[in-house]
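For this view, one protein chain was removed and the others were kept in their places.
In this document, chain identifiers A and B correspond to the written order of the chains, with residue numbering beginning at 1 in each.
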Amino acid sequence: MNDMRFTERAVVEDKKIAAKGVQVYYGSNHAIKDVNVDILDKTVTAFIGPSGCGKSTFLRCINRMNDTIDIARVEGDILLDGEDIYDAKVDPVQLRAKVGMVFQKPNPFPKSIYDNVAYGPRIHGLARTKADLDEIVEKSLRRAALWDEAKDRLEQPGTGLSGGQQQRLCIARAVATSPEVLLMDEPCSALDPIATAQVEELIDELRERFSVVIVTHSMQQAARVSQRTAFFHLGELVEYGETGQIFTNPEDPRTESYITGRIG
Amino acid sequence: MTDASIAGAAPEPKKSSLLVQDARTRKRNAAEARFRMYGLGAVCTGILALVLLLASILSNGLSSFQQTYITLEVALPADKLDKNGNRDRAEMAKVSTFGYQPLIAAAMEQKMTARGISVEGLSAKDAAGLVSKEAPAQLRNFVLANPDVLDTTRTFEFLASGRVDGYYKGRVSMETAQLDKNISPEQLQLADILLEEGTLETRFNWRFFTAPDASGQRPEAAGLGVAILGSFYMMLVVLCLALPIGVATSIYLEEFAPKNRITDLIEVNISNLAAVPSIVFGILGLAIFINFAGLPQSAPIVGGLVLTLMTLPTIIISTRASLKSVPPSIRDAALGVGASKMQSVFHHVLPLAAPGILTGTIIGLAQALGETAPLLLIGMVAFVREYPAAPPEGFFDPASALPVQIYNWTQRSDPAFVERASGAIIVLLAFLLVMNAIAILLRRKFERRW
Partner (left out) sequence: MVIDNAHIASAFDRDLEAIQALIMKMGGMVEEQISDAAKALENRDEELAETVRLRDNQIDDLEAKINEEAARVIALRAPTAGDLRVVLTVIKMSSNLERIGDYAKNMAKRSSVLLQLQEIDNAFAALRRMSRDVESMLRDALDAYMKLDVEMSESVILRDKEVDQMYNALFREFLTHMMEDPRSITACMHLHFIAKNIERMGDHVTSISEQVIYMVSGEMPDEDRPKGDRTSVAIGE
């Protein structure tokens, strides 16, 4: 039994995303300084660090959400399965179908639960028939552990759910387009502890199929859900490694100061 | 060390009772009480002004929704109205309203003799003066429309003259009639007798909403029909032009346009346009649409175009505000699942902004509906008795507009028009009220929580 737990902890060492020498500038502000990181497949990777350390910025580089900000400029390479996502030929819309995102505040569309989940598959043409779509919706809601609570009220507005349910709905919506990578930008910061625990449990389950990258303010959350942790400080990637090792015996003194609550 | 510095920085707390107000607190409370009084005073002044306005308009105008009618049996002799006897409309039309006038006098006289009514010093002609000058025209129109009625006697309901009408609305009295060359006390006595007898009655005035304008001599016949239709056509033009142009402009500026000097300039100019006096738009309309483009004067299309120009900034500003109020998280969510920029705007942002946009549009329309100054300059102040045709030709026919009609009536000498103008104001206010109510309802209905 115990051995099972330890093999479970072992992660697939397949690189999903490789970032090499990534620099991000907001106007004249150098927000990300030369970040090199390999994000593994079927692994939860947590980005931690003090506010303004660039962890969210880096996360938003991975699905090019920074494109919507005029003054942001990204240099360096970010490879998804070996393909440069900043290549001129890459359409960000297509990229975002592969790299889903869940945001800090639960932001369901003010539509029915069904339409929320079905939106992505619809615009990407993933379902040919209504039955296909129904199946995708059910599967996604199940995967987001929301099916039992939502199956009798699919036509009710998604905004009528509780905060935690809304966030799981957003996860279901992100999962519905069958992404390969799921980015989460502080997905639990607006949730109460129980809802947080449920979302965390969900993230742990999602690891079976996706590579999950989560930005979090809560070190405890990073400790709980991730297998790999990256510590950002002042735009630099200070330390990246196995979560247990980062939290019990970090190598860099800055990491130790941060996780023990001495800088922040 | 740190303790010492902290102790030095903060003053010692003073011991005082909570039950006693100190001077400072008293002063602050007094200032607050004064401010409340000012605010209350301002609100009361506003309410008082509103009440006065409504009271004066209602007291003057409500009576215009009542109208006095006289019912007469008129013989229509063929020898007088169709001298050739061949029922040819072109020839019958040669008989002018003067040819019909004696028929009414005869009908009046016949009624009085039949019922044995007589008023001292009142001739049959004077008795016919109770009936509106509009009556012969009404009779003539009827006969021309139905030539077979010749040589029969038909019952007609005629408008009473403005003075008689005013008598029953308290505007005219026996004393004022003494001095009035248009009416005499004897005529009023006759009117009273007719009223008792049931020939003359006062009831709700539908004609006020449907009839066209009438000359200054017959206020009793004047109605808002052409003005309402003209205003309606203009609103149609404004809605069809201003809404799509305004919404498209706002969406482009708000969601797609890069933020640079040119867009900044455009933005400032739109805000400035909203502040441009409306009469300037009238001059613009006159110069461009009438003098340059050669569109007809007094036409709803020109009025609509001018009002569109005037309403656009309002719609753009309110649309942009409601687009801005859509939380960015919704846009992020749409982009996050792989929607394109346009999909995110049209699938999510626009539906959420729709109530705000509709409200802004309706407010803009209401503003346009009440606008007078630019319409004066493009000739909508003309005296129009013909209804404009159905759209789209109707857009090019001369028409009037509600506010211009009000302006027009207030210029006329007969005091009966004061009543008509007030009535028209009530109609206009009712339209505005309805539009605002619709705006509020729409907002209530579509407003969503996110």
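We take it that contacts are C-beta pairs under 8 Å (C-beta built on N, C-alpha and C of every residue); 3 or more make two chains touch, one makes a residue touch a chain.
Predicted model only: the values in this text are computed from it and were never measured.
Undergrad: By the document's own contact criterion, which visible chains does the hidden chain reach in the full complex?
TA: Looking at the complete complex, the unshown chain comes into contact with A.
Undergrad: With respect to the chain omitted from the figure, which of A:Q198, A:T216 or A:T255 is a touching residue?
TA: Of the candidates A:Q198, A:T216 or A:T255, A:Q198 is in touch with the missing chain.
Undergrad: Which residue among A:H124, A:R143 or A:R224 touches the omitted chain?
TA: Touching the chain that is not displayed is residue A:R224.
Undergrad: Spell out the interface residues on chain A facing the chain that's missing from view.
TA: So the residues of chain A touching the unseen chain are 1-2, 4-6, 8, 194, 197-198, 200-201, 204, 220, 223-224, 243-244, 247-248.
By definition in this document, only the chains that are shown with their structure count from here on.
Undergrad: So what's the Cα centroid distance for chain A and chain B, whole Å?
TA: Averaging C-alpha atoms per chain gives centres 58 Å apart.
Undergrad: Quick one: in the complex, what on chain B touches chain A?
TA: Interface residues on the chain B side: 258-259, 327, 329-340, 343, 347-348, 352, 448-450.
Undergrad: Tell me, which parts of chain A touch chain B in their complex?
TA: 63, 65, 68, 70, 93-94, 96-97, 100-103, 105, 107-110, 119-120, 123-124, 157, 159, 170, 173-174, 176-177
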